[in-house]
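In this view, the complex is presented without one of its protein chains, the others remaining in place.
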Amino acid sequence: MNVFDLLLQPLGYAFMQRGLVAALVVGVICAVIGTYVVLRGMAFFGDALAHAILPGVAIGYLAGSGARGPLFLWSLVAAVVSSVGIGAITRGTRVREDTAIGIVFAGMFALGVALISSVRSYSVDLAHFLFGNVLGVSNTDLWVIIGFGVVILVLVLVFYKEFLVLSFDPLLAVTLRLPSQLLEYLLLVLISLTIVVSLQTVGVALMVAMLITPTAAAYLLTRRLPVMMALAAGIASLSGVVGLYISYYIGVASGAAIVLTSTVFFLTAWAFREIQKASWKRMAQR
Amino acid sequence: MNYRLHIQLLVSLCLVLVLTLTGCAQSSSSLARESTGSDKLQVVATTTIVADIVQQVGGQAVEVSSLIPAGADPHAFEPSPRDIAIVADAQAVFMSGGGLEAFMESTLRSAGGSARVIVLSEDLIAAENQTSEDHDLEGEVDHLHAGDPHVWMDPNNVMDWVAAIETSLQELDPANAELYEANAAAYSQKLQELDAWIRQQVEQIPAENRKLVTDHQIFGAFASRYGFEQVGAVIPSISSSAEPTAQELAALEDAIRAQGVHAIFISSTVNQNLAQQVAHDTGIQLVTLYTDSLTGPEGPASSYLEFIRYNVSEIVNALK
Partner (left out) sequence: MALIRELRKSNFTGQGVDHQPGQPIVEARQLRVSYGQHMALDNVTFRLLTSQRVAVIGPNGAGKSTLFKVIAGVIKPTSGEVNVYGHGPNGHICIAYVPQRSQVDWNFPVTVADVVMMGRTGKIGMLRWPGARDREIVEKSLADVGLLDLAGRQISELSGGQQQRMFIARALAQEAELILMDEPLNGLDVTSQEIIFEILDELRKRNVTVMVATHDLDHAAEMFDQVMLLKHRLIGFGLPQEVLTAGNLIDAYGGHLRLIEAEGVTLAVGDTCCDEDRLP
């Protein structure tokens, strides 16, 4: 079997085609937004938000009897409430961002459990009803992520210089009289949106990995922010595609394969960097 | 300083919400507690299916409550403190077994109490494992059947349940022994009629269409009794919490196409994404069945007999 056949055979299955597109699109969006998450030290945000949306899932489940539309919308509401709450705690008290994330995540998750158990007298991690699987992406799901993806990327482009100032030097944002609070909340909302949309398309583990690992790898390889974003998006997409193919041929869970692939990319970037630094040292010593 | 006020408001709101809800929960519990002077035998069943059978045999002399409410997935169930307390106070606990109720082991340990625990499917599953071991020796292994705890899909197995329930109730409450014997006999009769009805229904399906694809492995007992083949499952596992690999999904789709399967049957209690996509891609129908639980009184599967009739009718309609 030649390389061409190897590439084409999995594409004979519609679910593989959709999975590839989903991994690509989600990879790009998560990598771009993940840049802000990593640079602002919010890496726990992704996993925390996956738990913090539980009350939203609970309300959505009860309101819509398990239909995905209400689940998704209410999860979005819970995600935005959580991120705004985290923002408010960080700004209004001495508590640091990582502590604020822990507080909100634990509280919201418990609220979700309480809501579910009080109405149905059993507690179940209903969030599983929302968590997607890259192999289970429907055509509607694809349109949803492409749609949201376009909106998110456009907003990042439009407010690029403002988000940059906000992330690097918040005091400068104030002295330049930018509406920094508003922009801060906008950024948090974009991050929540990315997280929830990715969650329901490809599930938790994959979302968290796509948000962080490709960006971290890019961070090691470049010093310029736009290049870093582009590189992160590239690594994320490549991890998605390669990971899916590997999972098909080796018979392992697809989400895990993609995450491991992106981790390998990170390790490679790290090794590359170390080699680069060693060779510079040698050159300087001559 | 604005934010402190906002946070305080948010926290108070959450507290009020949680308190109100727990208040509501007190009044709408799914478990009725008879606290005073009932001379009926108080027993607990794990699923609504088990509860129904126990009630049929126990009749007027027994008060049965089920831990897992209607519509819930036993594979993922976690008991609340009240559930554990009820187990502690009960005189007997009836469970299906075979790994279905994963939470029971720790619940029984926490609850303590003096309840007698009856595992209804114990003998059935032991016999099953023996058969597959025998098959192993001959080189044939029926992977899809071994270890499948959903034994109640075959009414003949439920007849064994009835015998076990009759025996234990008679031991717990000898005064009503005759009542239990009579109920058991009557219900067994109904189960036999049900078995005959199923065979007659299945006749309507052409032999080559008697192929089942499900979301996880549920129909082992049913398939072997009534001559169906379990072609595959979306999640090739007895638990609804596992995940398939791309290879397994591809193999399933290939099998569906190659063998001309007509429908995928899924449980009402699980995430339907994957199954929906497989059905969509192979162009076959997706049918929802009741598998691990009965419905409430207004639903189409409010008793075991209705449960089986509903499922069999759906299967027949889809495959004939």
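All chains are identified by letter, namely A and B, in their written order; residue positions are counted from 1 within each chain.
Here is the rule we go by: a residue touches a chain if its C-beta (ideal position, glycine included) is under 8 Å from a C-beta of that chain, and two chains touch if they have at least 3 such contacts.
All values derive from a computational prediction rather than experimental measurement.
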item	value
Contacts of the hidden chain among displayed chains	A
Touching the absent chain when the full complex is considered, from A:50, A:165 or A:244	A:165
Residue of A:63, A:151 or A:176 in touch with the missing chain, whole complex considered	A:176
Option touching the unshown chain, where A:13, A:148 or A:219 are the choices	A:219
Positions on subunit A contacted by the hidden chain, ascending	39, 158-159, 161-162, 164-165, 167-169, 171-172, 174-182, 185, 219, 222-225, 228
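Definition applied: only the chains that are shown with their structure count from here on.
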item	value
Distance from the mean Cα position of subunit B to that of subunit A, given in whole angstrom	37
Subunit B to subunit A touching residues, read off their complex	1-4, 6-7, 10, 14, 17-18, 21-22, 24-25, 29-31, 68-69, 72-73, 76-80, 82-83, 241, 243-250, 253, 271, 273-274, 276-278, 280-281
Residues of subunit A defined as touching subunit B within the complex	10, 13-16, 18-19, 85, 88-89, 91-93, 107, 111, 114-115, 117-125, 128-129, 131-133, 135-138, 244, 247-255
